[in-house]
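If you scroll down you'll find the structure; I have some questions about it.
With one protein chain withheld, the remaining protein chains of the complex are depicted in position.
Moving on, here comes chain A:
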């Protein structure tokens, strides 16, 4: 090898290092530009989407009532080993903070928190606090026990100790029909109070039924739309999207009118002679399904349509020219190519369906309410944020799980939303 070729090579190396630096510089610029473009949306999402979710997750385990109102008692309770009754200092600080709370009217939160575990704790707490002496009559333990014998029960203090912890599994357990017994182990709640598991099953079942129906109704529709000339299919697409132009409340209300006992559907069926008695179509499961399918159908049709539009008719022709019957051609050539659309549509409808609230609330009966109804109930009626957040969290976790399964089965990169 000659000298000139050697210098030539090192020259090339320097050249390539310069090139790399240059590339990095331009790449960095491009990345900055890209970041600047998505930043507004990211910030929006972080503030209005991620933060509330994180807030909800925190709320579902938050246990701040006792620690904020009675910080010393809470600290003392956390020191205690939980065996039998707590030592006198716990009683003492509890009595002091109870009196203070009574004076400052800050006991309501603690009372509510305790009733979640022991229903009559509210009255016990207020009865004890009312006119509590400044100094104990003997020990504080005896004094309090004398005022209400509940304070002499180790089970009460087990509850108090759980209420003093920084976080509580109480709500999460309750949303899956579980609770902690006095010894702290997780047990099923009494069967008359066990409702949430059933409600979750019902919620997922109803969303699944709606999804299947949307697929069954939407697939042929999307297929037909995709095979029409664009002018016609665009027009029909507007009809499919028409429901989006009215509020969900109005649409649901319209279904109540249509489906009620004296509504046009029942009257038409009676007039034709198909039925002699009006059918119960509303305030039951049928009504909920009809209204939900109507509202969610476009979310199935849109991704299906967009995927099908992209499938050239030449594939089906090719398949038949190769000897496949029309059915085989559909099954082996067309259908597999629509799977990304089917996946996207089903996921969309199912996730939206799982979170449905207003439609079941308006069109359904007592047995047709979904999880969101109870979330709303705990938020608006009983102001039990912990329970509301826990139910929401379980729903979120279950949905994410489902999404994960879907991603494993179909592959998220193959999904097309439209």
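The rule we apply is simple: a residue touches a chain if its C-beta (ideal position, glycine included) is under 8 Å from a C-beta of that chain, and two chains touch if they have at least 3 such contacts; residues count from 1.
Please note the rule applied: contacts and distances are computed from a predicted model.
A single chain of the complex does not appear, and UniProt lists its protein name as "Spermidine/putrescine import ATP-binding protein PotA", one of "Sarcosine oxidase subunit gamma", "Spermidine/putrescine import ATP-binding protein PotA", "4Fe-4S dicluster domain-containing protein" or "Carbon-monoxide dehydrogenase medium subunit". Listed residues A:145, A:260, A:320 or A:379: the one in touch with the omitted chain is A:320.
The residue touching the chain not shown here, chosen from A:237, A:333 or A:347, is A:333. Residues 312, 314-315, 317-326, 328-329, 332-333, 336-337 are the ones on chain A that touch the missing chain.
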